[in-house]
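Apart from one protein chain that is not included, each protein chain of the complex appears where it belongs.
Moving on, here comes subunit A:
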Amino acid sequence: MSVVKASNVYKVFGKRQNEVVKRLEEGADRDDLTKLGTAAVIDASFEVEAGEIFVVMGLSGSGKSTLIRTLNGLWSPTAGSVEVLGTDIASIDAAALRKVRTDHVSMVFQHFALLPHRTVRDNAAYAMEIRGTAKVERDQAADRWLKAVGLDGWGDKYPEQLSGGMQQRVGLARALAAETDILLMDEAFSALDPLIRREMQEQLVELQGELKKTIIFITHDLNEAMFLGDRIAVMRNGRIVQVGTPEEILTDPANDYVAQFVHDVDRARVLTASNVMEKARQVVTNQNGPRVALRSMRESNASAVYVTDRHRKFLGVVSDRDCIDHLRGGAKTLDEIIKPAATSASPDDLLIELFLPSSESPLPVPVTDDEDQLVGVVPRATLLAALGNQTSNDQTSDDDQSAGSTAVEWTAPVDTGIIDQVLAETGDASEAETASSRGDL
């Protein structure tokens, strides 16, 4: 069920608001209507699901701050409806609206909006005070939430004694202490310097992991949107031009504007292994034996191959040389020569975390899920291509393997001739010519 649902929301400022809405519905451009009124939000429709972080992203003047204020009734929409937990908040009276705010929707502000004449604790307790919670109880709760945001022991200070980052933590504590299911955050981290901002973003994600609030987050910073958002709505000139997951926005922009917008985004910090990974081709199961492994390596021209069990549980890696030796020793299974893979990634790992593993491994980085199953691999070429504006799936597997074989410090795959020879001699039980081929190794 959607927690917040906006349907065809318009917000127009000016004297002839309804006429502006009508003209816009007929297809007029908002820039032609400036004499009648300023359309801040035009035909915005979206639904926010419980427990997700929904980011509204746009440049200044795109209407995002106005939009978020229609969600808790600070502005009432000129046309359209806003439903919060099934209640159309545009149609209820002031007292009922205040009740919705106290019980369900709290907000964090860009410039913190703390009350300077109250202590940090009293600020954090503000929502509870409005609600009429007893003093002792709300002080305890305020202290608890201040601790949760990392401000343990600061309750007796005044906001002006705190740094900007700490003040916004108070703002966050105040909103969290309201214990509402919906949290609106209006450019909450935009006034902070970059390091603090990063820290706050990470803390928010961490808190969200425990609290599972429904968060609607406004920002003009695409990287922030990509980092925080489960879904992102991109706004431009009052309209929502695209709603999608960060990956969708990045890989499949709805129009040139979005494409241009995402052009500068740091893809390595947005895309995850699951976005770019490919089906693992160089895989054998541990029941296959060394011969199959060698054939697979020969086909893919690689020096090693991944091994899984029958249920695709990832076991490790076998190298061609071990296989050959093993085969010559007459063994039939791979179990003895499987080595653990140096690194493996989870599907949620960001690409930025795959660069080092990728550079250290001759094989594509294996991607394993929670149950240790091999769900895919990220070849080096795919990793690089993903940073450009290409979809990884366009790449063929041949590219990755050649990329794997060109690095100098890794031993080149054994010549296919030798593999053929080995396969032939062990398969035919022939002892001939082994000495010379061993010499090559």
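Just so we're on the same page, a contact is a pair of C-beta atoms (placed from the backbone, for glycine too) under 8 Å apart; a residue touches a chain by one contact, two chains touch by 3 or more; residues count from 1.
What we mean here is this: contacts and distances are computed from a predicted model.
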Taking the list "Glycine betaine/proline transport system permease protein", "Lactate racemase domain-containing protein", "cytochrome-c oxidase" or "CheW-like domain-containing protein", the UniProt entry for the undisplayed chain gives the protein name "Glycine betaine/proline transport system permease protein"
By the document's definition of touch, the residue of A:12, A:107 or A:262 touching the omitted chain is A:107
Missing-chain contact, candidates A:32, A:88 or A:156, resolves to A:156
Missing-chain contact among A:16, A:99 or A:313 belongs to A:99
Cross-chain touch to the chain not pictured, restricted to A:59, A:130, A:205 or A:356, is A:130
Contact residues on subunit A toward the hidden chain run 69, 72, 74, 95, 98-99, 101-103, 105-107, 109-111, 113-117, 126-127, 130-131, 156, 174, 178, 184
